[in-house]
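Notes follow once the structure below has been shown.
Omission of a single protein chain aside, the complex is shown with its protein chains in their original locations.
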Amino acid sequence: MNGSWNTTRRALIAAIPAAALLLSAGSALAQQKTLTVGVVLPLSGVFADQGRHYEDGMKLFQKMHGTESAGVKVNMVVRDDQGPGSGDLARRLTQELIVRDKADIILGYSFTPTAMSVATLLTEAKKPAVLVNATGAVVPTRSEYFVRASVTSAQLAVSLAKWAVDNNIKTVYTLVADFAPGIEIETFFKKAFEAGGGKVIGGARTPVSATDYSPFLQRVLEAKPEALFAFNPGGDVSVAFMKQTKERNLAKAGIKLLVTGDVVDDSQLPAMGDAVDGVISSLNYQPDLDNPLNVQFVKAFHEMMGPNVSPSYRAVMGYDGMGFIYEALKRSGGKTDADSLLAALKGAKIDSPRGTISIDAQTRDITQDIYIRRGQMKDGKWVNSAIKTYPAMKGAAD
Amino acid sequence: MRVTPEAGIGVVLLVAAVAAFFLFPGYLALLSTIFILAIFALSYDLLQGHAGVVSLGHAVFFGIGAYASALLGRHGIAEPIVCLLLSTLASALVAGVLTRIVVVGNDLTRLLVTLGVGFLFFEAANQANWLTGGADGMPDFEVAPILGLFPFDFLGRTAYFYTLAVLVLVYAAMLRITRSAFGLALRGIRENTMRMHAIGAPVSRHLALAYIMAGACAGAAGALLAQTSRFVSLDMLGFERSADVVVITALGGTGSIPGVVLAAAVFGYLKDALSSFSPKYWQLGIGLVLMASVFVLRQGLAGLFNVFRTGDRE
Partner (left out) sequence: MAGLLTVVFDGVAYGMLLFLFSVGLSVTLGLMRFINLAHGAFGMVGGYVAVTLLNGFGVPFLLILPIAFILTGLFGAAAEKAMIRHVYRMPELQQVLFSIGFAFAAGAVANILFGPQQQPMILPSWLTVQVSVLGLDVTAYRLFLIGSGLLVGLLVIGLFNYTLYGAKVRAAVDLRRTAEGIGINVDRLFLVTFSLGAAFAGLGGALAVGFLGLDPTFPLKYLVIVLMVVAIGGPGSIVGSFLAALGLGVTDALFKYLVPEVGGFVIYALLVIMMVFFPKGIMERSA
């Protein structure tokens, strides 16, 4: 009996300093602030490829710049919204990130409808969200808590329209996917092109997931425009579209093909082969940009993903999304509450592989350079090469 | 009135659900979705498990209920219970129109017709984007507080009890229907249609009624989803939702009401848990489970219940 009491006492005596150590360690841990970034991306389903690119970009940023900014540790919690068309899932995931995982800020949303579905939730929960895509014009107006770090349909369409006008193209036929971003892109292009003196002689809207474009392309050939302006949502749909434009030989008919850059996403080029020859596209990024940050980025990207994978602009947008969050922490002095972060994001400016980009303080939309590229063969591979830059384009169309 | 085993299990589930509210406050949104899924699955079980009609397009009614609720909200009718009732009615009406093509033909034909109808509605809703928002969905419609008193909060508390209440009502209603003369007639039709014709039972009329009820109930589930997530999109009419409910009914044991509810809970939870862990493996897992389900545990979860019953199931 005595022995066991002694043992107990010894245990207690040993326990006290241990407890003290734990307590102090605990408070030391408590002193390191963390920022939980809730990430919502399409990681499964047809657009899983796109989701993966954004995630790769975010991870690459943390790999290259560490996991801390302004003394705050930045953690990512990633959820899969399974693609567009399941807006209720994205909304629930966002709610769970905020309530369960205590996310301070949300990063993600590839598709406009997904972003739209969470607008009221973000406003009610008072959490900011940095968009890595969601190009629809109305999105930032739906909630004060949206900040767009990606690209807008206006930027992609208007830049192409300007290029067409500058290059003496007089007549254009438009072919866009039949959903809000497509219709928007068509509207912006038409306005800018006709303002420059051009004329849109006809147009059609294609079903969003169509893979057989031949009836539509037939109409294009019959209309005989100088150029075809097209948009479709990427992935296998765009690959099929590009292949079929080659098959129908638009080039032989003298019709130039103008597309928004997501149609000829650099990472999809191997699947398109020579269909991309001479195709003009507009995009906010170009793998062969020679600013030092991009050189570093591409190198690190190849180290992470292998030498044969070309970085997609989506990876850059994911990277920059994280970049803006880090920048916001610096600007807010390490404060992680929603209002400080939101205020810090407005007007934030960072150096990105795409060039210098900034968030407009009024519209919370992205201002950046837009590059016009032409598809051509280089070192035995088909690539898009930049031929013109439209600097500092504002997110909204004028 | 004697308490049937199903009712007993229902009470147990209800108690568990109420407890979950306090135990898992971060999961309320997920659980509300599960309740909605259970209502949808029960509606399908009435059709397939009890009446024997296999449909691969049941989500049509779910979607109609959802869109109806959203459209009402857009045009000023925003009180949830009113919208719920009106949406249920809308789905019932559409089901009524479609019964003609569903109660004819053999199983394979019916399968294909329901599949075709499903895609037809999906495409039609896609094309009619002036009405439905097309591929973008409808995110902007009003949802007023329930009875003017309980607004939907973003923590999901109101939605939780709202959907749970509807589930309890549907569960009780299903129990009554399947025990009634109508329910027995349906079972007779499922097991031996010819004989039912021979004894003069109005087979077509019964099937039509079952189809309309199933459609109405699915519409109610759809309306609930629209109201609690404030978003409606084409996938609510889509094949995947129709397939989900076929899978759940099969896993729960066709015709077993508590089995189907439990299967909905398990399915909904696993889908959420596994797809956040790894979506590709979720799909693989579900595929393997489905394949295995035809060899083992053929009566689904209901097979487990039968161990405790001396009941009259086959």
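Chains: A and B, in written order; residue numbering restarts at 1 for each.
As a convention for this text, contacts are C-beta pairs under 8 Å (C-beta built on N, C-alpha and C of every residue); 3 or more make two chains touch, one makes a residue touch a chain.
Here the structure is a predicted model, which means the values were calculated and not measured.
Looking at B:L147, B:L184 or B:V289, the residue that reaches the missing chain in the full complex is B:V289.
Checked against the full complex, the candidates B:T163, B:T178 or B:T254 give a single residue touching the omitted chain, namely B:T254.
Among A:Q32, A:S214 or A:Q296, only A:S214 touches the chain left out of the display.
Considering the complete assembly, subunit B touches the hidden chain via residues 48, 54, 56, 101, 104-109, 111-113, 115-117, 119-120, 123-124, 126-127, 239, 243, 246-247, 250, 254, 280-284, 286-295, 298. Taking the complete complex into account, residues 44-46, 48-49, 52, 204-207, 210-212, 214-216, 218-219, 221-222, 235-236, 239-240, 243, 246-247, 249, 267-268, 270-273 of subunit A touch the chain not shown.
Keep in mind that, in the parts below, only the chains that are shown with their structure count from here on.
Taking the mean of the C-alpha atoms as each chain's centre, subunit A and subunit B sit 36 Å apart. Of all the residues in subunit A, the ones that touch subunit B in their complex are 43-45, 48, 79-80, 82, 84-88, 91-92, 95-96, 98-100, 112-113, 116-117, 119-121, 124-125, 142, 178-180, 207-208.
The touching residues of subunit B, when paired with subunit A in their complex, are 25-27, 29-30, 33, 126, 129, 134-137, 139-140, 153-156, 225, 229-231, 233-236, 238, 275-276, 279-280, 282-283.
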